[in-house]
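A single protein chain has been removed from this complex, and every other one stays in its place.
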Amino acid sequence: MKIAYVVPGPMKREEISRRQLLLQQWANPGVTVEIIDVAEGPASVESMYEEYLGIPEAAKIIYRLDQEDYAAVVLGCAGDPGLDALREITQNVLVIGPREAGMNMAAILGHRFSVLTVTDSRIPRGHELALIAGLRSKLVHVRALNIPVLELAQNRSAALEKLVQIGREEVEHHRADSLVLGCMSMGFLNVAEEMTERLGIPVMNPVRTALKTAEALVMCGLHHSKKGYAYPPKLSSGKAKSLDDLLHKRTSP
Amino acid sequence: MKIAYVVPGPMKREEISRRQLLLQQWANPGVTVEIIDVAEGPASVESMYEEYLGIPEAAKIIYRLDQEDYAAVVLGCAGDPGLDALREITQNVLVIGPREAGMNMAAILGHRFSVLTVTDSRIPRGHELALIAGLRSKLVHVRALNIPVLELAQNRSAALEKLVQIGREEVEHHRADSLVLGCMSMGFLNVAEEMTERLGIPVMNPVRTALKTAEALVMCGLHHSKKGYAYPPKLSSGKAKSLDDLLHKRTSP
Amino acid sequence: MKIAYVVPGPMKREEISRRQLLLQQWANPGVTVEIIDVAEGPASVESMYEEYLGIPEAAKIIYRLDQEDYAAVVLGCAGDPGLDALREITQNVLVIGPREAGMNMAAILGHRFSVLTVTDSRIPRGHELALIAGLRSKLVHVRALNIPVLELAQNRSAALEKLVQIGREEVEHHRADSLVLGCMSMGFLNVAEEMTERLGIPVMNPVRTALKTAEALVMCGLHHSKKGYAYPPKLSSGKAKSLDDLLHKRTSP
Amino acid sequence: MKIAYVVPGPMKREEISRRQLLLQQWANPGVTVEIIDVAEGPASVESMYEEYLGIPEAAKIIYRLDQEDYAAVVLGCAGDPGLDALREITQNVLVIGPREAGMNMAAILGHRFSVLTVTDSRIPRGHELALIAGLRSKLVHVRALNIPVLELAQNRSAALEKLVQIGREEVEHHRADSLVLGCMSMGFLNVAEEMTERLGIPVMNPVRTALKTAEALVMCGLHHSKKGYAYPPKLSSGKAKSLDDLLHKRTSP
Amino acid sequence: MKIAYVVPGPMKREEISRRQLLLQQWANPGVTVEIIDVAEGPASVESMYEEYLGIPEAAKIIYRLDQEDYAAVVLGCAGDPGLDALREITQNVLVIGPREAGMNMAAILGHRFSVLTVTDSRIPRGHELALIAGLRSKLVHVRALNIPVLELAQNRSAALEKLVQIGREEVEHHRADSLVLGCMSMGFLNVAEEMTERLGIPVMNPVRTALKTAEALVMCGLHHSKKGYAYPPKLSSGKAKSLDDLLHKRTSP
Partner (left out) sequence: MKIAYVVPGPMKREEISRRQLLLQQWANPGVTVEIIDVAEGPASVESMYEEYLGIPEAAKIIYRLDQEDYAAVVLGCAGDPGLDALREITQNVLVIGPREAGMNMAAILGHRFSVLTVTDSRIPRGHELALIAGLRSKLVHVRALNIPVLELAQNRSAALEKLVQIGREEVEHHRADSLVLGCMSMGFLNVAEEMTERLGIPVMNPVRTALKTAEALVMCGLHHSKKGYAYPPKLSSGKAKSLDDLLHKRTSP
């Protein structure tokens, strides 16, 4: 089984290699995970504008992957940017959003989860994603670390301490019984595993929960619903032959 | 007061002129409405992919308008594509999404509204928009006309009859007491006005309700909340100097 | 366009003049606003009993206005007393409740609003109004100033300081991103404008948001739904000829 | 134990006698029920306006009863008009609204109830009452009989047949498992009992469920919460000495 | 009228006598209450496992009572263990769960109630019971006393002080306006009555509210819905002749 992990922005080669190693190590036997980054996009996602920036290019790549032999695509951003569009334009490959996958696993493991995201600017989106997932009633809080995404790796131990502290507040004062990390960069730092240990509750590493959800669904022979994520009408009616035909450019001034 | 009506895709000059005339006619005395279309984007929005296609370019235009003397921007698509991002990146100009404005006006005028959108592919997004607006409990149904957006104008009377028929079903069988048209092209066909007459309930023309909401809020001295739609952290911290700095391109192969 | 502002209780002439001046100043060019108070009613509304006290008399006045050339009625109390009844008995004039209008504008401008009302006794009604408006999911808290309505004007600066303090708590500790003032007397003190400035979030002045909502809806050609607010059956069937016929008096002991 | 059944409008003496007999027959041993009607009010309640018409007078009577030795007041209208105000102004006597009591009993007996009200004009209020009661998730539908209240008694068998037919639809097509009659006049026709028999599900007679709820709560030593229904501030602060002081009259023209 | 109070576990004779006295004293004139305990079951219920332990035996007893002349069964545990099953298997006797009855009475008396349960381990179940009752929107918090059930009686005054303290927090900091005691042992200590006095809000004694709800429903001629709680298919089809036939034992190793 081949799974593509698509990062909606450009990423350094070394970091891609580091992450690919981890993904491969977390994958089931017989599963190959390949990271594909997007030539143009945000350096990190700390605003909705940056989410949208990376979608059109990621879509083109995933549209192409859909015609190859990939079983699943895992989105490389835990804001699930453009998840709905990416599911609309694919007919064969399953597309998984890490936030959605992580929240559903938390919902299975407990009654009340909190989401820990990167910056305050991402808190309203966090609520919205829980609402859209239908899991608003299990969400306690969305809390922010307020360390920029790109500095997480340099500050692993500071980030971990702050995550543990916020997590502890959620557990002790607000009765959260599980946590969802809301950023893929956190996932590749292996902090979820230490937090689980120290806080005594399950903490979702969004990279691992997304990868395992993708594998599980593929092994069940399941694909995201094409009634729920319809193929774009202009493509299904044949008016457009490919994704490129959906983009129009002004010809006259 | 200057209001910009920003279409998230390229539009023919004649159609722009026709629409500008209507907008100006609907505007308050002393208000100038200017239509600005985007050089590259979808021909019409019938899928989430097409929504996302137009956002980055529309954002660049609105980011520029924010530094000029416009009081408000009305988005020219009733799917409210990228509304959250457009509000994040603006600090002076108020940004209004027509679906949100239309649903809130319907919510004021009655207890239960249905949304009439263009194609079945847009129904899940219709539910999502009501959910995000916090108005899910007042939404009866999202129903689709299933006439492609670009053919609406050529088939005004067929579209009107079908809208009246679906609207009547919603009123008589499902006790809807108001309707929201979910497409700006419907708005510029003046069908809402005839439907209001024939069905005896208020029908929101999304163009007019968005324009009037924009004017009303500006006249109240109100702007969308910058606590709710935070300026992107990379911009507020000065790490990026402008919107362009937020887009990264892969330099090495 | 003529708009009536109907106060559901008797008000001093000087105060009526002062308020009329402000209303006229806030109105669109071409709009005339007239304040009409009710001969018998509560001095201020701090309980449901006082809400109900003013409705029958206000209804009689609005029933009469409905037969004249008024385009809209704005209720002069932000508890929206009897809004449903006033909409039932009117067929031409649009009736606007300030709380409903203010909450819908807050819902457009942000994700989470708090309502600031006058006394603790009004907090349950505040929740109920958000529930009925369908906006419960966007409401953070209803908080009370606990300064009697009739003393607000004498204590403008104390009231403002307390409003700012409560508002700040809502923003900083509970992530409210907008505020709705829940009393018309607050509206005529112009505190919303100063609060907006000091707190950096939009604060709804219920007088202005109600007036602008009324103007906007009239200019859209929209009226509250008569399917949702049915004309009283005894009137529509002709069994009663006027509002007065709906009141029966015991004839025998 | 003395219970007052307060009709918010004038009622014929014979009808009062007929109803009093039934109430007394339904009451627990040792309970005396007394019907008190209001000298001025609606003939029947088919609109919100008619609800509000009867509240001020009913309040005055109940304010007086609160100072006598009544244990409870049952409101004589299943729209629960002014229930909140009546609870605010009482400190000793418990006030029960029949709709609220009936819906809570239905909620105990099953998972999904429908409300059968008199006229289409009352359907939105039916939804609102379920929402306020916190029981919206158990409500299936509010359906209307569309026989005027004042004609119910002359058409008992026609009304019963129609109630059975609508009830059967709710059970068979919509999986309602209990029904709440939404009108006291239905209650005094004993149709609930026959419907229960014929439909095989519990049907709440609002008169009996309200009376029994009142008796049960009194016997538990419980009173409606004065934190939730605060005594009006002007009364508790002593600015007003009685209910009458809360009504102001315009003195000058 | 005969009412059985069925304790889902074995109870000491003296305690049964003590409780029977109180129940009889709280019962209406003409009502006989009989306590029946179960030969095998939990000593007290502090976990879901202990809830389930007592259900099969309690069911057998109640199945037998259903064929005798009991009008109602009140479950002797405020976690309402197996309430749904006990209603399925009964066709004549009404079965009442004390938590459900208590929460519905609190819902009638106020807008916002908190539940006070025995141990932290019972808090998630407390939320679940409010959710199932359809009353989640009126629930403020479930709080725990953290005194083991079996030690409550020895520590009545300590328990009372802690209940008052937690209750006061709920009222003053979280605006609860009524409380529901979530344990029958608390009910038989008469603490609700003292709490009501000291806190100035209604506090549900689950024993009394359940008993009174049972009496009230029986006197209304109402039974739990057999559409909502269907008789087990194997029994209604005749494949099983009695409850015993529903239990299979492995015959071969």
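For reference, chains read A, B, C, D and E in written order, and residue numbers begin at 1 within each chain.
Definition applied: contacts are C-beta pairs under 8 Å (C-beta built on N, C-alpha and C of every residue); 3 or more make two chains touch, one makes a residue touch a chain.
Treat the numbers as computed from the prediction; the structure is a model and nothing was measured.
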{"item": "Visible contact partners (per top-of-document touch definition) of the missing chain", "value": "A, B, D, E"}
{"item": "Touching residue (missing chain; options E:Ile3, E:Val31, E:Leu53 or E:Val73)", "value": "E:Leu53"}
{"item": "Touching the absent chain when the full complex is considered, from A:Val33, A:Val73, A:Leu129 or A:Met204", "value": "A:Met204"}
{"item": "Listed residues A:Ser137, A:Gln165 or A:Ser242, member touching the removed chain", "value": "A:Ser137"}
{"item": "In subunit E, positions touching the absent partner", "value": "9-10, 13, 37-43, 46-53, 55-56, 59, 82, 84-85, 88-89, 119-121, 124-125, 128, 131-132, 148, 228-234, 237, 243, 246-252"}
{"item": "Those residues of subunit A which, in the complete complex, touch the missing chain", "value": "26, 28-30, 96, 100-101, 104-105, 107-112, 133-138, 171, 175-178, 193, 196, 200-202, 204-205, 208-209, 212-213, 215-217, 219-229"}
{"item": "Residues of subunit B (touch criterion as defined above) contacting the omitted chain", "value": "123-124, 127, 136"}
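Rule of thumb we're sticking to: only the chains that are shown with their structure count from here on.
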{"item": "For subunit B and subunit D, chains touching each", "value": "C"}
{"item": "Where subunit C and subunit D overlap in contact partners, by chain label", "value": "B, E"}
{"item": "Between subunit B and subunit C, centroid-to-centroid distance (C-alpha), Å", "value": "28"}
{"item": "Residues of subunit D whose C-beta touches two or more other chains", "value": "124, 136, 228-229"}
{"item": "Arrangement of touching chains [line / ring / star / complete / other]", "value": "other"}
